[in-house]
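Missing here is one protein chain; the remaining ones are kept as they sit in the complex.
Here the chain labels run A, B and C in written order, and each chain numbers its own residues starting at 1.
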């Protein structure tokens, strides 16, 4: 990890902590029945979004999936508007119309979580196309799960990006499950990266619990894309610590306590903090200060969201179409 | 080719000639404006359907694509009902309701040509599932083009077959073009077989102009599937001698005359006949007799089709649903 | 014998009994096996019938439907599950261009006894891609049959009918009704496809409503009853084929018709009902056929907005009162 500046190393840490705190807070609010709708939390996978997004700028775009808060936080999303969106408030990123599954912020290049597995990938291809069309040097990246790799849209997106040599990264977060079904029941391969050769693009496996490893791979893929050498696939082996949605596993025996515990031993944040401290890059106090500062931000965000107004009824038909003049539009 | 009995060798020849004659006749009728609708001819690719279908029985199922006559002939389709179908007559396989793009005969296990690129593949997976479910030892096979390999349904079908270990063959007829666009503009790989590893299934490339090579590969894949060892992919490198639809290239310069000529040198039927004769498996007379006999069949089929009645208006709403009692069904 | 079962249990029981009866019936879908389906509709079935007959699939909706079509054409009776109705869009070609048309395109040679089950409807703050009511899209496709039960009794009988039906059917389970309890006979039975249920007889106006809205309409009728207004409530149960006869008869009797659905109004199935009623009961109608439906927007996430989005008892009552305001003939 020495090849990265101290700033970068601390930035990676901070991104992960921001995600963890946001997700833990969201989880608690959910358990307190304060959040409407479904909630797919990112706890455990923080190293992936952080390692990748730290290699991108605000002008680079990402698309995400149902498990999208972590990607938005890592891309620079603000707690206030995110928390407000999860609560369905008018001050949220989507003015309460999208919620957890459609959270997005075009300002930081986050072109949306997505409720349809795999659908975000083709949109990232479109963003990549726009970058190439404008020759602006920007890249797009799409995050998807192991389960998503079996859906048609993902296949079409990867091939399209390869055929058109677009600056687009495919980031597979292989957490070994799609909802409640283990990967080995839904495909005959172990590594999603085995599909890269079929598109004629490079593919690498990285330890998704190691933010530095992810970042290294992302930097290389981003450089490649910016150079005009086309897309690539990064498969990050990772794990979600919470249930598919919500927090508890609800006593569902689709994975063993033991398996969960073993992965938790490899917590991407705590293990990274140990490394930072061992390398004298930061002290325990430095690290703790980050948590403390961000905890305050989260508390403020919850306060902001709770005190924000719900959208008024007159907002129902606003933003269906771009013109606010909906005259002539069917009701 | 010595490992196959003389009967098999002659059968392979006969299947190819049947296809060639049917397609040439259809092409002539089309040029004479006697066939309604679109017509995608199989001339040049005969070795693929013949080599594969000779490894199957009537109880094994195939699904096909828009270029489906060849597959049906190879599977045992009858000229009369086929020709009648192309003419939209009531005596056709589909009673005139399907035409060229939906030609099918469940009696010989041909579950349909298909107008939607790639869509037949998932249906073959369903047939494979039924075979495994009933443990009946039958296999299914799906034919698709290089272009089709880029569509989502194909990806889902291949992965599903692999995940469920179904007795299903994926036969890619790589003729280097999807309609009027060359393969290298639509994918970054040269060999579709590179995708097999991504599904965790075996894949082989065969010379699609060599019916024996195709048959060998098919026999192996069929054995494998019957043994319960799951699906496999065969990529046959082949070429269509006619235009994407109809016969003429219409002076369209999407491929050079030179390229077409070179492939024609490798005509799957004529080269095979030379080999049969050189190996003393057949004489020139034997071979000529096959053409002659089948030419008569084709002439009879055209006669049959032309003298057959068109469907009556009262057939319009028959067979939308299985019950002929359409009472209560919307009009 | 009849007991009180939840809607979700009625579905489950129909599947279990049909699987018991017919070894050709199997189920396939995402998370339906070991887990029992995200709505619990398939609970316990894999344990009872084995992994061969209750199959967990990859996340591949096109291949899931195709698996069903191919297996059905090969003689099995597949039940394939598309988790949320919104996801039928991912597999739309397989439903619309394959399942629905194969029989006809093959000149009748193929039979496609396929049941597609899916969870529809809003009211759970599930936002734009997990809340839609897309029945109108399916009902416009020749070759398909579409059912959408509003209560446990109909659920069991309609699901059994779908499984026994020789044509492709789509069974829409309403996500908000999963826990709804009602009397359900234990023995297998069938609610014939294409037969509407007159939920409540009345003389002043007819409400045609399906899915969860059939229950809202019944509540509205009850409310208006207290004000001396007699409302007939018809739940078509099967949306394709639609029981036009029962609806027309009722229109002839009451002379006023209101159609209610959760889907957006424009191009919804309510338009078809209105078009048919004005055609078949033109001389009987004292008021235009009114439609109560969602406005023309995606389903919003915020409960504050979704509340205004979905039709409810008050909007239904208001529409009935509106229809009654016009003088009779």
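Operating definition for what follows: contacts are C-beta pairs under 8 Å (C-beta built on N, C-alpha and C of every residue); 3 or more make two chains touch, one makes a residue touch a chain.
Source: prediction; values computed, not measured.
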Requested in this report: In the full assembly, spell out which visible chains the left-out chain is touching.
Outcome: A, B, C
Query raised in the report: Which of these touches the unseen chain: A:37, A:68, A:92 or A:200?
Result: A:92
Query raised in the report: Which of these, C:236, C:298 or C:311, touches the one chain of the complex that we don't see?
Result: C:298
Report task. Check the options B:31, B:58 or B:179 and report the residue that touches the missing chain. Result -> B:179
Query raised in the report: So which of B:70, B:96 or B:200 would be touching the chain we can't see?
Result: B:96
Query - Missing-chain contacts mapped onto subunit B - result: 36-38, 88-89, 94, 96-99, 101-102, 114-118, 147-148, 150-153, 178-181, 185-187, 252, 254, 310-313, 315-317, 320, 329-331
Query raised in the report: What subunit A residues would touch the chain not displayed?
Result: 61, 63, 92-98, 102, 104-106, 111-112, 114-116, 119, 121-131, 133, 140, 152-153, 156-157, 159-160, 163-164, 318-323, 328-330
Query raised in the report: In the full complex, which residues of subunit C touch the absent chain?
Result: 86-87, 89-90, 92-93, 95-97, 100-101, 104-105, 127-129, 136-137, 139-140, 142-143, 240, 242, 263-264, 266-272, 274-275, 278-279, 282, 285, 287-291, 296-298, 300-301
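One rule holds in what follows: only the chains that are shown with their structure count from here on.
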Query - Longest centre-to-centre distance from subunit B, chain (CA-based) - result: A
Report summary line: Taking each chain's centre as the mean of its CA atoms, subunit A sits from subunit B at a distance in Å of 44
Requested in this report: Could you grab the centroid distance between subunit B and subunit C? Build each centroid from C-alpha atoms only and quote it in angstrom.
Outcome: 40
Query raised in the report: Which subunit C residues sit where two or more other chains touch them?
Result: 57-58, 60-62
Report task. Could you tell me which residues belong to subunit B and also touch two or more other chains? Result -> 152-153, 156, 159-160, 163
